[in-house]
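Down below is the structure, laid out as structure tokens.
Complex shown without one protein chain; remaining protein chains in place.
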Amino acid sequence: MDIKLEVQNIKKIFNGRKIFSDINFQLENKSALAITGRNGSGKSTLVKILAGVLSPTNGQVDFYLNGKSIDLQNRYQYFGFVAPYLQMYDEFTAMENLELFARIRNIEVDKDYIDLLLKRVNLYERKDSYVREYSSGMKQRLKYAFALLHKPPLLILDEPRSNLDAEGISVVYQIIQEQKQSGCVVVATNDSEDIQFCNQEIDLNQFRNIAK
Amino acid sequence: MVFKIILGIGLTLVIIAGIALPMVSNPSSFFELPVVPGLEDKARIIFFHVPTAWVCVIAFITSLIYGIQYLRTKEILYDIKSVTAAGLGFLFCILATVTGAIWSKFTWGAFWNWDPRQTSIFVLLLIYGAYFALRSSIEVEEKRASLSAVYSIIAGLTVPFFIFIIPRIVSSLHPDPIINPQGKIHMNPTMLVIFLSSLTGFTAVYYWMFNLRVRFSKLLYQQQMKEQE
Partner (left out) sequence: MNKIFNINSALTIFIKDFRSELRTRYALNALIMFVITTLAIILFAVANETPSIEISAGILWIVIFFSAMSGMARTFVSEEERGTVMTLHLIAKPSTVFFGKLLFNLILLFLMNIFTVVLYLILIPSFIIKSYDIFLLTIFLGTIGLSAASTIIAAIIAKSNTKGTLYPVLSFPILLPLLMIVIKSTKSALEGIEIAKAMGDFQVMIAYFVVITAVSYLLFDYVWKD
């Protein structure tokens, strides 16, 4: 699969305050982009705009799959997203959550694949517990299963390590590495360890695109 | 400046003419107005009440159009214009309701009797009230702008339903101001001239107030932006 993410002159004003402007970059196959910047520099905002859940004040984000432009409304099918502020449904079990998500996405509910994902993030034993009984680290792991459910070509991670233990972090790094082989990754972080996997970096405090 | 002087003189003349010109049963000269049977001097309200209701509707439509513009461009200036128009519309809506209610007291015997026209102005008041209640409960500027624009579009689309529904339920006692079902104009030329000048004058006052307030809000907004930088 051939993918391209093109960001042109993105500007975001939130509550009358300019968060950032003139953000330009391109992301193509088999690459990883790091978005860095101090707290409050707009990392999460930019990541949400890329994922299409927030609209920019000006500028646009284009996404191409095999050379064909995908409109904003249908992009959710190709993006995976993990963030600390993302929430799963508390009153359902992990398994039920994933099954519901697959059915809402209108993709085939592949139980074996869901099991595989749950094993991978080490939640298989607890797959029938309600999410409200999960610790924050377990919830974060579940979000990775959620993000990989539809095998997205583009994976967007906001603070990928938050709430995770050493074992969890190594799983995440493995996921990032694999994703780089098959598609693209965007990581918003301040952690130098996370950045090592990335071949492009955008520092929001300096508004510049550093090619590594 | 010239605009304001002409407007001031024009509206003064309209007010004097509307109140002072005599009403006779067979108007022969140009300064005489016809007697409206059953209303007599109370018919003079047409020069002041109808224009306020007219401006109220114009303001509602202006606000709606700027709201749509905002949704299309996300330019906060359009939201400023939309809310300014809505604010003036609310003001004129209250004026129309109050003048109408006073007139109703002397003509129909009660300040309020759910005449279809009263019902529709009441609905407009409710919509304006709801619009401002919604705005004051959203803190994020852009969200406030787009949600209030969406609300005014939905509200604007339900208003035409009253035109179909109200006649099915009650008949109106309200006089037809200019055109009645037979398409006949009740007014003599003098009355028509005063009425139309009043309509133009009120619209011009609205336009003037609108521009003033938009300029003020724009300056306020720019000041706010500067302070943040």
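Labels for the chains are A and B, by order of writing; each one numbers its residues from 1.
In this text, a residue touches a chain if its C-beta (ideal position, glycine included) is under 8 Å from a C-beta of that chain, and two chains touch if they have at least 3 such contacts.
Just so it is clear, the structure is predicted and the values come from calculations on it, not from any experiment.
Checked against the full complex, the one of B:Ala17, B:Leu88 or B:Ile127 touching the unshown chain is B:Ile127.
Only one residue in the set B:Ile15, B:Val57 or B:Leu147 touches the chain that does not appear here, and it is B:Leu147. Between the chain not shown and the residues B:Ala155, B:Met191 or B:Val205, the one that touches is B:Ala155. Take chain B: the residues that touch the chain left off the picture are 71, 123, 126-127, 129-130, 133-134, 137-140, 143, 146-147, 149-151, 153-155, 157-158, 161-162, 164-166, 168-169. Listed for chain A, the residues touching the missing chain in the whole complex are 48, 51-55, 73-74, 76, 79, 81, 83, 85-92, 100-101, 103-106, 146.
As a convention for this text, only the chains that are shown with their structure count from here on.
Centre-to-centre separation between chain A and chain B, using Cα means, comes to 51 Å.
For chain A in complex with chain B, the residues that touch the partner chain are 13-18, 55, 57-58.
On the side of chain B, the complex with chain A involves touching residues 74, 76, 139-142, 221, 224-225, 228.
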